[in-house]
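With one protein chain removed, the remaining protein chains of the complex are shown where they sit.
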Amino acid sequence: MSGDHHHEPSFIRKYVFSVDHKVIGVQYGITALSFLFLGFCLMMLMRWQLAYPGEKMPYIGNIFGEAAMPGGVMLPEFYNSLGAMHGTIMIFLGVVPLLVGAFGNYVMPLQIGAPDMAFPKLNMMSYWVYFVGGVVMITSFFVPGGAANSGWTSYPPLSDIATAGQTWWLFGMVCLITSSLLGSVNFIVTIIQLRVEGLTMFRLPFFVWAQLITSFLLLLAFPPLEAAGVLQLMDRLAGTSFFLPEGLVVSGVLQTQISGGGSPLLWQHLFWFLAHPEVYVLILPALGIVAEVIANNTRKPLWGYRAMIYSTIFLGFMSFIVWAHHMFMTGMGTKISAFFATTTMIISIPSVVILTALVISLYQGAIRFTVPMLFALAFLPMFAIGGLTGLPLGLPAADIHLHDTYYVIGHFHYVVAPGTIFAIFAGIYFWYPKVTGRMLNSTLGYIHFFFSFIFINIVFMPMFWQGMAGVSRRLYNQTVYAHGDAVQSLTVMSSWGAWMLGLAQIPFIINFFISRFAGKKVSNNPWHATTLEWLAPSPPPHGNFETVPVVYRGPYEYSVPGASEDFNPQHVTTEACSSVS
Amino acid sequence: MSDAHADVSKHVKAYIAVFATLAVLTIITVWASTWHLSHPMAIAVALAIASVKATLVAMIFMHLKWEKAGNIWFVIVLTVFFFVVLVSIPALMHSDRPLGTVFSSWG
Partner (left out) sequence: MSAEVLPYTIKPHPVTGLYNGKFGVWLFLASEVMLFGALFSTYIFLRIGAPETGPAAWPSGEETHLSWKIGGLNTLILILSSVTMVLAWVQFKMDNFGKGRLYLAITAILAIAFVAIKFKFEYAHKFHMDIVPSTSVFFAIYYTMTGLHALHIIGGVVVICYFIGPGAKLWDQNREYYTNRIECTGLYWHFVDLVWIFLFPILYLL
């Protein structure tokens, strides 16, 4: 270790309030994985109510108390809380912090050869503000009336008049947004300013490009939601009417204490102005991880590297002008609907370009079916299903039928769950040896992969049929309607798929903790990869590199004809690559 | 703050002049509000004056006039574009409806 010649920081400075991007990355990773697990548990509870409405939940039904589940039967209010918090936790506390906070923080500075992020203290602050946001969200479960129960979109007027949990939700969101903003400033400055000599923009790994575009999306799209959050806080705490119209009637009672003059649509615009770019925040870093894994495991350069980068830039840009396709059913007017339907169709083009480039990259590759590669390969068709089922939703005529049904749930879960979360697993299996110096066990990895792959499809595939049958996504008990009762068997299938999917994660959890101590020890570059993070020791010391590297080539020079090895690392000179040893 | 304008003392006069201009423009904008212009015209005048003032602050006080870093200009152009998209949200509400009836038609 290089720590011999300087003062060793105390335990707290080293592992708790650390400014080292690697420690912060691991902190983000552990916290976000915990939240991912929590969000998953909330969903498993909901699935019980959906599959067996009104029945007592076995074994654990009594631990939630009389206020939430009297006699072990879930109340509708508690069901709504679980739904709202599942969405919030998964997106804002789980997936984004994993993709950006954990992978971005840990891997990106290593890939550009930097000793740390540009603003290490700001980085630490990002994590702790995120942590506070998470604590606020968790605490909201214990306030009177329970956690926020107006859906993860928090549409007013419902959210304006909801129980106290919504206020906590808003405070939590303000923290999470602030954390993301600080992080995105840090990421952009780091990528632009701290690249080592020779690492031009078009020699950057695709993952770094994805992080750069993602940071711009966070930087410019999140503040409107922060403003909207402040406005909703004003509505709830100071009695204003930003989102409340005149003559509002709640449960048959005319609301006379409000001044009126606002509009619920304003919230929807500000919310989706963030939340559509947010979709690309969820998918771009995932594509980045998949690109890294595919290039490494096909032993072949990425096909269409530049086309992928230009597509990503275009995608990021377009993502700001498609938001109102979430609002076709609000009566915006046909001209505006037509405009947003058009931009939505246009934005599918760069997504397809990137996916096609990744698929063509497989062609004639010497594919190594490692665990990360299996997850990356599964990502491709899963993301394609998720993406293509989105097209009917982007067309106003088809959206009239499909809006707010299970079809929508199926669509975006295919993007985020077997899409993004599979990419996250690929990333964990791929970079775990860099973080710990030890491999994850691949037998457990294969078990984890195959069962996850089967069960995740059993969870989400039936939802397309349910949705087309017209079942609303918000129903607490669909069997009270004839059209819902007719497809109840699909709901039961979906629920069992979800619980089995939960069991399929056990090998991963065991693997994750045991391999930290018992995994096979590996060298700096176990995958024979080309990018700079594999030059650093595993795990990298404080300051990352023993000497500052210099870059001589692009990121994916695999199987170059005439080279002595099938990979030419970015930091090795041309002479050294071709000399046969 | 590159060496090209290391001699910042030359800028002091510019700063004072900008301050004087901003003060005068503030007085003009208050004065203009007493002209009893029609509403769209009054808004146009006030926003035009405010834009001039904002440009002066950005160009002189924030040194954009001397700024050569392309990245800053890139960020500014990008932000201005998305700012325009953001403030055009209200216009979306009016594409198919006359002004003043927007909210009542939702009631």
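Letters A and B mark the chains as written, and numbering starts fresh at 1 in each.
To be clear about the criterion, a residue touches a chain if its C-beta (ideal position, glycine included) is under 8 Å from a C-beta of that chain, and two chains touch if they have at least 3 such contacts.
Quick caveat: nothing in here was measured; it's all calculated off a predicted structure.
Colleague: Touching the hidden chain in the complete assembly: which of A:189, A:313, A:380 or A:461 does that?
Modeller: A:189
Colleague: Among A:80, A:111 or A:240, which one touches the chain that has been omitted from the display?
Modeller: For the chain that is not drawn, the touching residue is A:240.
Colleague: With the missing chain put back, one of A:266, A:313, A:367 or A:493 would touch it. Which one?
Modeller: The missing chain is touched by A:266.
Colleague: Go through chain B and note every residue touching the omitted chain.
Modeller: 1-2, 6, 8-9, 11-12, 15-16, 18-19, 22-23, 26-27, 29-30, 33, 42-43, 46-47, 49-50, 53-54, 57-58, 61-62, 68-72, 75-76, 78-80, 82-83, 86-87, 89-90, 93-94, 99-100, 102-104
Colleague: Residue by residue, what part of chain A touches the chain that was omitted?
Modeller: Where chain A meets the chain not shown: residues 9, 19-20, 114-116, 118-120, 122, 181, 184-186, 188-189, 192-194, 219-224, 226-228, 230-231, 234, 238-242, 246, 258-263, 266, 269-270, 273, 542-543.
To be clear about the criterion, only the chains that are shown with their structure count from here on.
Colleague: If you look only at chain B, which of its residues touch chain A in the complex?
Modeller: Residues of chain B touching chain A: 71, 78-79, 82, 85-86, 89, 92-93, 95-97, 102-103, 106-107.
Colleague: Using the touch rule from the top, collect the residues of chain A that touch chain B in their complex.
Modeller: Contact set of chain A toward chain B: 192, 216, 220, 224, 245-247, 261, 263, 265-266, 269-270, 273, 320-321, 324, 331-336.
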